[in-house]
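Handing you this structure, nothing more for now.
Just one protein chain is left out here, and the rest sit where they should.
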Amino acid sequence: MNSTVALLLCGPAALLATAVMAAGASRLAAATRLVYGATLAISAVLLATAASHLAGNPGEASATLPLGLPWTGARFRLDGLSAFFLVVVNLGGTITSLYGLGYGRHESQPHRVLPFYPAFLAGMNLVVLANDAFSFLLSWEFMSLASWALVMAHHRDEANRRAGYIYLVMASFGTMALLLAFGLLAGPAGTYAFDAMRTAHPDRFAAGAVLVLMLLGAGSKAGLVPLHAWLPLAHPAAPSHVSALMSGIMTKVAIYGFIRVVFDLLGEPAWWLGVAVLLIGGVTAVLGILHALMEKDLKRLLAYSTIENIGVIFASLGLALAFKANGMPSAAALAFTAALFHVLNHSFFKSLLFFGAGAVLSATGERDMEKLGGLIHRLPVTSFVFLIGCVSISALPPFNGFASEWLVFQAILRSPELPQWGLKVIVPAVGGMLALSAALAAACFVKAFGITFLGRARSAAVERAHEVDRWSLAAMVVLAAFCLLAGILPGLVIDSLSTVTLPLVGERMPVQMAQPWLSIVPIAESRSSYNGLLVFAFITISASLAAFFIHRFASHALRRGIAWGCGFPDAVPAAQYTAVSFAQPIRRVFGGFAFRSRETVDMPAPGALEPARLKVEMHDVAWEIFYQPITGAIDFATERLNHLQFLTIRRYLTLVFLYLVILLLVLALWP
Amino acid sequence: MTGFSFDAVAAILFIPAGAAAILAAMPNYKMTALVNVIASLLTLLAALSLFVTDRPAPGQYLLVDDLNIVFIVLNTFVGFTTSVFSASYIAHELETGRLTAPNLRFYHAMYQIMMFGMNLAFVSNNIGLMWVAVELATLTTVLMVGIYRTHEALEAAWKYFILGSVGIALALFGTILVYMAAQPVVGEGTNAMVWSVLIEKAAHFDPALLSVAFIFLLLGYGTKVGLAPLHAWLPDAHAEGPTPISAVLSGLLLNVALYAVLRFKLLLAASPQAIGPGPLMVTMGLTSLIFAAFMLYRRRDIKRLFAYSSIEHMGIIVFAFGMGGPLANFAGLLHMVMHSLTKSAIFFAVGHIAQVKGTQKISEIRGLTESHPGLGWALVIGVVAIAGLPPLGIFMSEFLVVSSTFARHPWLAIPLVFGLLIAFGALLLRLTGLAFGEPRGGMAPVEASYVPMYSHLALVFAAGIYLPAPLVAWFQHVAGILG
Amino acid sequence: MNGLTFDIAHLLAGSLVLISFMMLYQDRLFALINVFALHAVVLALSVAWQAYIQDAHHLYITAAIALVFKAIVIPVGLHRIIQRLGIHRDIETAVGIGPTMLAGIGLVTLSMVLMLRVTPEADPLAREDLAFALSIILLGLLVMVTRRNAVSQVVGFMSLENGLVLAATGAKGMPLVVEISVAFSILIAFIVIGVFLFRIRERFDSVDIGALDDYRGERR
Partner (left out) sequence: MISQLAVQGAQMLSVLLLAPLLIGFVRKVKARLVRRQGPSLIQPYRDLVRLMRKEVVLADNASWLFRVTPYLIFAATWVAAALVPTFATGLEFSWTADLIVIVALLGSARFFQALAGMDVGTSFGGLGASREVMIASLAEPAMLLIVFSLALLAGATQLSTVAAFMGSPEVGLRVSLGMSLIALVMVAIAENARIPVDNPATHLELTMVHEAMILEYSGRHLAMIELATFLKLLLYMSLIACVFLPWGLDGASAGPKALAIGAAAYLCKLAVLAILLAVFETAVAKMRVFRVPDFLGAALMLALLGTLLLFVSRSL
């Protein structure tokens, strides 16, 4: 048993111990600090271990415990991929725990959060380490279960109960899909160890089936359209730091599962597998961000934007698949690196944004943006870091979101070298979708920040708000710093990812840190290059130059006055643009096909006193197409079958009698 | 020297029988409850001693082999924990006046007779004797289901009795047919009914007779397993009887009938020309699974809800054994054990719930985790376990069943998974209502002990994480026997 | 074995089937019970005959049980119950007589077909007996299924048991275990049914399961 793996396994064990302890002591006053302190320490250790392994030797280490499935044992393995995702998970875990140290104090039901929070972290760690189907699924479902308990933390709220219900049902649907996929990979003999699956290559049909099942299984957890229905319900329902974990980290664990099976266990893919992933990714990106734009609940908005980012990641994974299938390892490496890079970035800024939302929530008690506004005056630090989060997620240079999306686009530009016509046509279309979703994301976060933090207060709750505790601030500031660093030093990340890409796609991106001025050059400098550091430097320098010159040589006089507003008298805050009205032009443009939205205005007759009314009717198309029929069918079936509970004894006897006669007939007709 | 030699099998049989006689004579109910517990404990110890003492050679009437040890130990264990639970439960029933002291005497005597019947069914090597034993167990439970004398209770008992006795008849005819098939080969007399003899010579039996016999046996004993469409007695019997009996019914009696079916499946499998028992069992299993899954949605009575979930799980188990093969059989055995433990634990919890809330209506029970945390979370764990979520035992068996089935016959796995998901949705829906939300119903604390309940859950949890090697080897061996 | 013994056994078994058919088209309770008594008598005869030709003397006990309990005690008891409950002039078939008879014929053919697949090496007498027994069992079930009234369902159930006894006795050298268990099961069955009838009598005003049917598991 390898020492690193042993250490990494002690982590989850310690977390579980913490969970048990928390279950006992959760009603103590000091429990919050103890639990989050413990998780903070443990995650930090795990993070350090995984990071050192990722930076150091890219070798593999494995261990087997006499647990789980008897004749397979609980197998665990540490390789580049799992090390990277361990970093993602535990970085999230560390910072979330830091945030929790402060945020957790506002928790009304600590005994329903503290025991499950460490368990949730442990589950995610174990998924990433697992090396056989059983322990993988066990940890996977344990993770779902723990997060379900966290979603149900505030169970008195009907909406939360519904969210939890839909979440766990979808989760177990996904698990079933994964189970079937592993069943195919394991074969009738039941060789559930990943090592065995790696060597045995399924035929084309089986491979296709596995991929579809993985899209269903991992996709439902990650939130691919149309399996996303649970996500915008469940993620916001949990306490904010848990929402951050679920949105920022758990979805990444799902992506890990997808990569592990499709890139690692499945062997050589067929090119059309890539097409499916590409298309689903593109559609998910666009629909996700459109939904986010229509949202006025801050946390739901963030949840939907998670769906968009997942779409981006899957699209670039699909690209990597297509390249890999066509024997273009360098291009595959580019696309794959882009995907992983985006995984990391999204875990940064999505956690940051959820923390910000949590801060707003604890400061004002509001999630509804229509009741917020002007918070930039009340929560200066929070609003600043939230702004950084918005800029990063909107893929604007020089922050990290842009760096990864830039790589994705670079990968798309390699696609003309692909031989298949299908890909030739689809890839640019998907590229267009990604571009569209990027632009919409910018719009969405202009709205998110503008409505929440800018303008004037829309409710009394905002006046009472004041800056949150220093733990939360520290967590957010750290994440903001990460967003900037990953943005201006992308080469660092890309190089550390090489140990992940090499074994999976058989190639790595060229070394970046050797480039002059730390710029990144995916293929060749004459072809394309980007230097976040210099762009950042140029902008700051020129901005400060301009400011300096003007204040030096021109006026720097300043007078406060009432807003001009085309000479309109100072209107009430309600006259400001709201979240809904902000999104109205875009709804006009895209709503027609995305939501079958319809606007009806009833304008009273001239001189009539009643107000004019604008009614907007929108449909969640995915829900209506996929989910309602299913629930309807189940309802119908139960209604019909339920009569069987109310028969007379004679009728029951008749059933038995008929069954007997039928069986005898079968026997009589038996050859 | 010819000293005293301890005969475990005899002990397993005579302790309950003797206890029954004593209990029938004892007036004081507190004493009877205690004696009941002690007797069950002794039976359990005797059963455990089967591991250490050398097994008696298969005689004309009794047999102990690897297959039935599993059942015996499980049976006596759950019998013991249930008797502990029943002690506190019955006390409460007496306070509320639903039962009278004479009832209790009857109840405890019957309890031991039932245990005797079930143990006899397991150890009997003679298909006639096994039949008698199963019927004995059935009839005693009939009487206990009717013990509350209420309209509903008598209804349930009556339904149980009529359907049960038809089952009895069918099973008996099947048994006779087996004898007829064996008689020309084995020769007249008792030998033609001794299972261990039959299994050796089964290859030469008349396949046509065996096939007919199996159909009758499958229906006869299947009625007691509660397979749809023979299940009708099961939900009401569970819902209207005393909760300990519901626990025993789901946890044990169904296993007894299942055990009988398995024995005859082996017999049939040994005769190549006869119809394959596999397809029949797979069909019945899937039917029960999917049917029960849908029935779960409209249930309003909490005990009836879990009764239907028992049907569902019996479906899964029968399906697994019908699939056959080392993986599926292993899964079937594991699933059966896990289901017995979990389901009886759930019924313990339900018993406490019904007593503190004063109702069995699901709609009138809310927010248990808030009003009774210990009870509520136990229910959550139990339902999570029964719904097949890790890290609890049933997940492992479902994992094996589903994945191995999908690898062998993909088209069989689809309905299986479908049924599992439907059932999961229903159970979780009810659980969300019961355990969470604004508390509703009685708030009085539970005075009974949670030990039986939590001990079962602990076992289930442990099994989900870690199965000890000897147990595994032994299960694999049994799975091998089951072919 | 010589033809005569075989023929007599055959005749008796066949006449049992015939009487089951008679039960099928009785729609008065008293008539039904009387026919059942006849059924029991014939059964007793055939069992006795079996005892004679197999010279298995324990079978005489079975015959006696059949004669005493089924042909005398139970019919009388049922008469009592019917009079006490005052349900003696019920017309109580659920399905028309015609269809029932057709179904009965179908069942008999089915059982014949099944049993004739049995390899002829097996003792022919046993084979014929089995065929008849199977048809009697199925007909008994048919009675239970087509009658609404508890009493007649009990009767149907017992004719089913008769079929079992016939089969058991037809099986050469079947150990005593089985006869005892048959008797014992009938005994239990009868006692418990009696108990239940009385309870039910207290609860409801008739034995008619129709009255039970207002409660079916969960109230809607």
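Note that the chains are named A, B and C in the order they appear, and that numbering of residues resets to 1 at the start of each chain.
Quick note on the criterion: a contact is a pair of C-beta atoms (placed from the backbone, for glycine too) under 8 Å apart; a residue touches a chain by one contact, two chains touch by 3 or more.
This one's a predicted model, so the numbers in the text were calculated from it and none came from an experiment.
*Asks:* Which of the chains on display does the removed chain touch in the whole complex?
*Replies:* A
*Asks:* Would you indicate which residue among A:Ala543, A:Met603, A:Ala633 or A:Leu658 is in contact with the undisplayed chain?
*Replies:* Hidden-chain contact among the options goes to A:Ala543.
*Asks:* Please identify which residue in A:Leu387, A:Leu492 or A:Leu641 touches the non-displayed chain.
*Replies:* Considering the complete complex, A:Leu387 is the one touching the chain left out.
*Asks:* Given that one chain is not shown, which residue among A:Leu114, A:Ile310 or A:Ala395 touches it?
*Replies:* If we include the chain that is not displayed, A:Ala395 is the one touching it.
*Asks:* What residue numbers in chain A mark contact with the hidden partner chain?
*Replies:* On the chain A side, contact with the omitted chain comes from 373-374, 376-377, 387, 391, 394-397, 402, 406, 409-410, 412-413, 415-416, 421, 424-425, 427-429, 431-432, 435-436, 438-440, 442-443, 446-447, 449-451, 454-456, 517, 519, 525-531, 534-535, 538-540, 542-544, 546-547, 550, 554-566, 568, 571, 573, 575-577, 581-586, 588-589.
Convention: only the chains that are shown with their structure count from here on.
*Asks:* Connecting every touching chain pair, does the picture come out as line, ring, star, complete or other?
*Replies:* complete
*Asks:* Please identify the chain with the largest separation between its CA centroid and the CA centroid of chain B.
*Replies:* Chain centre farthest from chain B's centre: A.
*Asks:* Could you grab the centroid distance between chain A and chain B? Build each centroid from C-alpha atoms only and quote it in angstrom.
*Replies:* Distance between chain centres, rounded to whole Å: 44 Å.
*Asks:* Can you compute the centre-to-centre distance for chain A and chain C, using the mean CA position of each chain? Integer Å is fine.
*Replies:* Distance between chain centres: 69 Å.
*Asks:* What positions in chain C touch 2 or more of the other chains?
*Replies:* 114, 117, 141, 144, 153, 212, 217-218
*Asks:* Which positions in chain A are in touch with at least two other chains?
*Replies:* 645, 647, 649, 653, 660, 664, 667 - these are the residues of chain A that touch more than one other chain.
*Asks:* Using the touch definition up top, name the residues of chain C that touch chain B in the complex.
*Replies:* These residues of chain C touch chain B: 114-115, 117-119, 121-123, 126, 130, 133-134, 137, 141, 144, 153, 157, 160-161, 163-164, 167-168, 171-175, 177-178, 181-182, 184-185, 188-189, 192-193, 196, 199-200, 203, 212, 215, 217-218.
*Asks:* Can you check the complex and tell me which residues of chain B touch chain C?
*Replies:* Answer in residue numbers: 126, 128-129, 131-132, 135, 139, 142-143, 146, 149, 151-152, 154-155, 157-158, 161-162, 165-166, 168-169, 172-173, 175-177, 179-180, 183-184, 188-190, 192-193, 206, 208-209, 212, 235-236, 239, 299-301, 304.
*Asks:* Which part of chain B faces chain A closely enough to touch in the complex?
*Replies:* On the chain B side, the touching residues are 158-159, 162-163, 166, 170, 211-212, 215-216, 218-219, 223, 229-230, 232, 235, 275, 280, 291, 294-295, 297-298, 327, 367, 369-370, 384, 387-391, 395-396, 399-400, 402-408, 413, 417, 420-422, 424-425, 428-429, 432, 436-438, 464-467, 469, 472.
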